[in-house]
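Take a look at the following structure, please.
Removed from the display is one protein chain of the complex; every other protein chain stays in position.
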């Protein structure tokens, strides 16, 4: 990941959770879990299994994996492990077993901080909704002045969208995070997959999914929806923070301009939008890759690795930025009232709606 | 919809369910439901409500709607209804209330035949899985010969992927199909939305979702995943049907060539792939549109209408084609065995896995 | 094409130029040109060629083409022509010859009004640049107030971007619009392609391009870039037209709200943005389809037809809308000055730059 641009694209804890080291750790976890599972099934002796586990614990230098030589890092990984632990290592597994299961582990580990940041962003929006339940603000439709509403209702809308996206991502995880251990062509005894699944606390699906990419696709889609919900908040903040509107401004210290000292740039919103803008194309890539060939796709599968890594990192960064954005947002209620230019506003059922939404938020 | 290309892109019953007439009917259903709801809430008299309902029942000529003049067909629709039923029509509603709720009705009506075709495709794959539980076939990874598997396991993989996608789409519907009736800026009393939701048998969400596009996005994503699962089947069939492989061929009468009389083209697979290839870009469009401006987006919302219509039609067409493809697929078990070029194949746990998958299929 | 949403998505003359009738006319033009070409090459008698030409002149009912039965409308078309003119019709051609060459004719015919509208939009921007060469306006970076610039320079930026995109699209046409007449697998004598190219005033490429999709891809990409340049104008107009900014407003009569009588909606900008938002996903679809199989792709080629039709229609509509938008744009120079909130602005080299840009515009 670029250090140069990572300040924008790799905020928060997700970037580390999808870095090379995290992928490697996950692959080694899978190999170790497989050895343990095979021991429990009587296919490896205790010594053999322990040797593999120890070989995994040593770690591996990514430079030794020769991913380019085999269009896969797992061939090299298996060779390294076999050189340490003999042919008990990687027994009966195929590259895709290890890589796909590792993907699930990487996703699960990355989703923890990602979802935590998203939930904190939503909590911050909830606090805004609560605090500004009755603060009048101009609603704008098609970017034209419409009617008064409350800023609390605006914030509740952000909160609710994030909550829905988080719920969807949570549900996707539940459905998606499954072991893959079908062996070279998917017909290995399901007992092995079941044991590995138990080891790694992953779901044990009825079939191996080497040729069935609904899992990566559902993960990608759920990330895409969350990125969109976060981008919506950032879009609104950039618009509300315009000089002529002036109803909110970003807190925090940042936002200098290299040429205009008077400027205070909406750095967090811009970063959320930059990350989120990169997401829909990545989701499309994963969806387009579902139509792979036979028992292991020639290209579409290998395209997933970088794409899903980017999807997790960028959505994670968007979540971290959105959290900061919402936690530190400064609201100018006076300016909001000025922009209404007039008589006492009718806020409709805004208050009631905010209460409803906060209730739903509390019950998540 | 093009009649010229519709044979490919608009197979089955979904195309009619997303045509102009269906959209108009849905919009009129919303306007009528609103009138009934307002009557129940005491905001319209019985006569007023009946007049609106009658005005809706008359239907509307789309040419009168002047969509271009207002960037919305609903302004014109409301004018027509008001000319018939006075200002009881469209009372307190905004364009987006009517269009978004109509979108939900259109989606629900289109999803019925779409899901029926997808389930029938999966049932046909299940029948293949059952019939060929123990039929040996060569598995291919990275398009290279790998090891024997059973054709039943291949078919079970198709079936299971479709089932997962259908489950996801079903769940998305459950979560997605909600009324939108927040009025011009979303703060209308929730009692109105609740009544309209009851009328139309849609979910009543805590908040209006004019600025929160998780619903259209989740619908789009679930369609994209189903299209991908169907395309996987078609990809495999085109590969298995190659002259040099010859393990399956499409049934049905079609598939002539305009220049080569000896050819039998895999028309259904090609059509599934053509429809599905158009889907990921459309999903990306919907996701990118989530970051709309304030209480009603200036462009992103209006882009959804055509995009979601296409998404439903193309995925529906892919499902109809995939159903035919799988129901009529001809399997050449002899050729499968020949292509194994050798001794008695070891099918691993194929049979057990097919049974597991069929069990899961039965329990859907 | 939907009449309901066509007011937004199908403005201007391009929609008719890509409709079924236009596609059919183009296919018949190709079949007639082929007959004339074969006559000149001595492969058909004058009578045979005339019979084919007459058969084409009769026109064809799209319902007779049975596109679904063959995953192509040309098989049916050839059958109809053969029933009228015997086997002189479609002699030696394949579906893809006719469809791909027809695509080029459709594109050329659609690009005329499309480019005319885009050029008119640019001319209107040039008029704004000239008229407001020295009109101060606030420049905004990252949606924050930056420094004064001239509105003329803003308009010149719009103009120049459209000009660059038009130049690119013009160049793409020059490079792209070529005959395809290689016969079933691309090895027909190039003499036939040369004659048909001469008939239809298309380029005669060194090779048939059935398996080489750089031409459709270059067309798609150039349309995508123009749509983006037009969307930029619309984005800025929606922002300048915000109530709190108020520096421009759309002319024309439209823009009513169904619920808020006081509103004047930026209908043209919204429509440009709605059309343009749908374009990038379509370009991605065409690019992804380049990796088709062997001598005729199984799915990717068939996906092009609807995708390129949509791309032409949507970009054409965006151009028609952008032209109206720019030709009728109302500029509030007083409000621009007010928003600068202060002393005499320094416009830098704005005037000189506008002159430079107008010179380049004049020399297009």
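By written order: A, B and C. Residues from 1 in each chain.
The rule is short, and it goes like this: a contact is a pair of C-beta atoms (placed from the backbone, for glycine too) under 8 Å apart; a residue touches a chain by one contact, two chains touch by 3 or more.
Here the structure is a predicted model, which is why all the values come from computation and not from measurement.
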Listed residues A:93, A:219 or A:312, member touching the removed chain: A:93
Touching the absent chain when the full complex is considered, from C:11, C:91, C:296 or C:313: C:296
Candidate in contact with the missing chain, chosen from A:207, A:288, A:312 or A:357: A:288
Selected residue (touches chain absent from view) among B:288, B:319 or B:347: B:288
Which of C:122, C:150 or C:339 contacts the chain that the document leaves out: C:150
Where the unshown chain meets chain A, residue by residue: 1-9, 11, 19-20, 23-24, 62-63, 65-75, 78, 90, 92-95, 98, 183-184, 231, 234, 238, 253-260, 265-267, 269-278, 280-285, 288-289, 293, 298-303, 305-307, 309-310
Interface residues of chain B (partner: the chain not displayed): 138, 140-147, 238-239, 241-245, 257, 260, 263-266, 270, 281, 284, 288, 339
Residues of chain C (touch criterion as defined above) contacting the omitted chain: 71, 94, 139-143, 146-150, 153, 156-157, 160-161, 164-165, 168, 171, 175, 183-190, 206-207, 209, 211-214, 217-218, 221-222, 224-225, 227-229, 231-232, 234-236, 239, 273, 276-277, 279-281, 283-285, 287-288, 290-298, 347-350, 352-353, 356-357, 359-360
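Definition applied: only the chains that are shown with their structure count from here on.
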Length of the line joining the C-alpha centres of chain A and chain C, rounded to whole Å: 37
For chain A, residues that touch 2 or more chains besides their own: 140-143, 146-147, 239, 281, 284, 288
